[in-house]
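Starting off with a structure, shown below.
A single protein chain has been removed from this complex, and every other one stays in its place.
Showing subunit A:
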Amino acid sequence: MSTLGTQVGTGDRAWWMRRSFATLLCALAALYTLMPLVWLLFGVTKTLPDLYGSNGFAPSGGFHVLDNIRDLFAQDGGLYGRWLLNTAIYAFGGAAVATLLSVAAGYAFDKFEFRGREKWYGLVIAGVLVPHTAIVVPMYLMMSEIRMTDTMWSVLIPVMVNPFGVYLARAYSSGAIPNELLESARMDGASELRTFFSVGLRLMGPGALTIFLFQFIAIWNNFFLPMVMITNNDLFTLGQGLFTWNTGVGQNPDYTRMVVVGSAVATIPLILLFIPLQRRWRAGLTEGGIK
């Protein structure tokens, strides 16, 4: 294949071979990825006996989606709706605050010079590398001293801190905010804080969206933290709730159906929400200098 001539001659067939092979590999990976999701999706259409009796990768005879969803929200006095709401509060509230704090900190690290800046920054990076679950149990012990556990705050406050977000925000700030623009805002007599909100925050918008989405998913998916902090049914997240149902299958076999339907209801809206946003945050990652 060293000369151009051979490439054109036999190249066509070779190219098609390579194309089919590459595409086949991707298709296999996609199949592997979709398999559990397809099982879950078909699970929603099934009755309890169907779940055990019928082929998992095929829809059921009858259509039971609406019954299943109605039962899901009625189970145990409507706990599922409560869990859904809690999870949404943790995820939206936590991600919003985390994003604002990260962006402010990243902006400060990028645009200001101050004593010990890199030392402080080093601390943030150390935070990125600490395994978070190793902190959770000690944090529970610490919070229980001040009677903070088993409150919404015990989950919300920890997820408001995202050191990796600071790292990304610093990169966004240096990439997206020209220093001259800040200068001119300052010339106009705007205060520094005002400049941050009116110029900095606005220009870092796309980056901030990426941080928000990452943190949102991370909180939505977090199981260990609420598991440690919360024992009150009413403050559970979806994950905890589904977990308790799943361990209760021994007493009530119908929990299997509830867990399957509940898992699907917790997952599918999120997937539909995030597919259109995909390109946005991928662009955000590029800007963040992950390259």
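By definition in this document, a contact is a pair of C-beta atoms (placed from the backbone, for glycine too) under 8 Å apart; a residue touches a chain by one contact, two chains touch by 3 or more; residues count from 1.
As a working rule, contacts and distances are computed from a predicted model.
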| item | value |
| --- | --- |
| Chain not displayed: protein name in its UniProt record ("YibE/F family protein", "Sugar ABC transporter permease", "Long-chain fatty acid transport protein" or "3-hydroxy-3-methylglutaryl CoA synthase") | "Sugar ABC transporter permease" |
| Per the touch definition above, residue among A:F73, A:F92 or A:F223 touching the missing chain | A:F223 |
| Missing-chain contacts mapped onto subunit A | 1-4, 7, 15, 18-19, 22-23, 25-27, 29-30, 32-37, 39-40, 51-52, 55-57, 101-102, 104-105, 107-114, 117-118, 120-125, 127-142, 157-158, 160-161, 163, 166-167, 170, 174, 179, 182-183, 186, 191-193, 196, 217, 220-221, 223-224, 228, 238-239, 242-243, 246-247, 250, 259-260, 263, 266-267, 270-271, 274-275, 278, 282, 285-286, 288-291 |
